[in-house]
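Right, I'll just put the structure down here and ask away after.
For this view, one protein chain was removed and the others were kept in their places.
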Amino acid sequence: MNPLQNLVPPENLAQIGFAAVVTVTFMGALIAVLPRNILYNVLGLALSLVGVAGLFLYLGSPFIALMEILIYVGAICISIVFAIMLSRPLHLSLPKRRLPKVGLALGVGLLVFVILGAIIAKTPWRRAPVRSADWSTATLGNYLLTRYDLVFELISLVLLVAILGAIIISGYARRRPS
Amino acid sequence: MNSLTSYLFIGALLFSVGIFGLFQRRTLIGMLIAIELMLNGASVNFMAFNRFLAPDPIIGQIYTLFIMGIAAAETAIALSIILALFRTIRSINIERARELRG
Partner (left out) sequence: MISSWLQDPTLIAATLAALTPFAAFVLIMVLFRPYRSLAAGISIAAITVSLASALFLLVRHWHIERPIQYAGKWLISGDIFIPFGFLLDPLSLLMLTIVATISFLVQVYSLGYMAGDPGFSRYYAFQSLFAWAMLTLSISPTMLQLYVFWELVGLASYLLIGFWYEKFSASEAGKKAFVMTRLGDIAFFLGLLVVLLNFGNLSILEMNSPAVAERLSSTVITVAALLIFGGVVGKSAQFPLLTWLPDAMEGPTPVSALLHSATMVAAGVYMFSRIFPFFSNSHEAMAIFLAIGTITMFLSSTMAMVTRDIKQVWAYSTISQLGFMVMGLAAGSYFAGVFHLTTHAGFKALLFLCSGVFIHQYETNDMYVIGRQGGRGLKIPMICMTVAAAALSGIWPLSGFFSKEAIMGALAAHHNPLWLGAGLLGAFLTAYYSFRLIFLILRPKAIEEVHHEEHGGHAAGHGAGHHHAGLYWVMAWPLIILAAITVVLGWCQAPLEHFLLGGHGVAGEHGEGHHAWVLFAAVGLALSGIGLAWMEFGRKGSAQVGFVERVPPLRDLFANRWYLDLLYRRFLDYVIYGTFSNLFTRNDRRIIDGGIDGLCRATVESGRLLSFLQSGMLQYNLMAMFAALALVALYYFFS
């Protein structure tokens, strides 16, 4: 049993946890966009993605949360770090910030947020009449290999093509003879 | 706090922050990071629908899985493009890439 059960009721704990997760997410997001140092941005991204994994947990899908951390943080962020390391942009001069551009970006961002928010608030979201209660991972695996098999295979193909494309674009084949 | 609209607002906010970063960053890698944020915002949106509205809660998770897969592929390609562009314009500032300037 929860040692803190008498001090903090379970629902409140959940709420505090939720608030923490959301805070982490947004702090990570802000670190990802505001500072000028690229490494800070990548680390902020990683933080934000961890927060999003927590959100997925709260949304009832531990598997996806785990996948999030594995794929996004573990693979994607690391590859971005690799790219930063390999291309060494830190040695080059950091571009200066320009205020009109920032202002414009802020404006458009706010615009989009406001409109999205309005849509969210105004739409009468209807839940489906019949909802299944099966949240298990086994069912997820089953669906992945039976009903959504085609999409699964396509994703693999896309990944293959992406890797090949990345190799070609980066000119690995061309660098060989020199 | 545990309602559909709050999760949707979180997703929308993540998306907007991603947009802000997309327009504001001056390096391509910075823009890529912002794009990842946007994708995550969309994923949060899907998962929220999955949790609260969907008839079959597996579907949203599969969607999110696929978004992740696509994001990985996209990141690979984007990084190689950034490397190629970097070699051409010799700078990480994308405002140098102005060949389409009219």
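Observations, loosely collected:
The first chain written gets the first letter, and so on, giving A and B; residue counts start at 1 in each chain.
Keep in mind that, in the parts below, a residue touches a chain if its C-beta (ideal position, glycine included) is under 8 Å from a C-beta of that chain, and two chains touch if they have at least 3 such contacts.
Keep in mind it's a predicted model, so treat the numbers as computed, not measured.
All shown chains touched by the missing chain in the whole complex, by label: A, B. From the set B:19, B:48 or B:76, the residue in touch with the chain omitted from the display is B:19, counting the whole complex. Only one residue from A:27, A:112 or A:159 touches the chain missing from this view: A:112.
The omitted chain makes contact with chain B at the following residues, 19, 22-24, 31, 94-95, 97-102. Although one chain is not displayed, chain A still touches it through residues 101, 104-105, 108, 111-112, 115-116, 118-119, 122-123.
Note that only the chains that are shown with their structure count from here on.
Partner chain B is touched in their complex by these residues of chain A: 14-15, 18-19, 22, 25-26, 29-30, 32-33, 38, 41-42, 45, 48-49, 52, 55-56, 58-61, 63-64, 67-68, 71-72, 75-76, 79-80, 83-84, 86-87, 89, 92, 95, 97, 101-102, 104-106, 108-110, 112-113, 116-117, 120-121, 125-132, 134-135, 139-140, 143-144, 148, 151, 155, 158-159, 161-163, 165-171. Those residues of chain B whose C-beta lies close enough to touch chain A in the complex are 1-2, 4-5, 7-10, 12-27, 29-30, 32-34, 36-37, 40, 43-44, 47-48, 50-58, 60-62, 64-66, 68-77, 79-84, 86-87, 91-93, 95.
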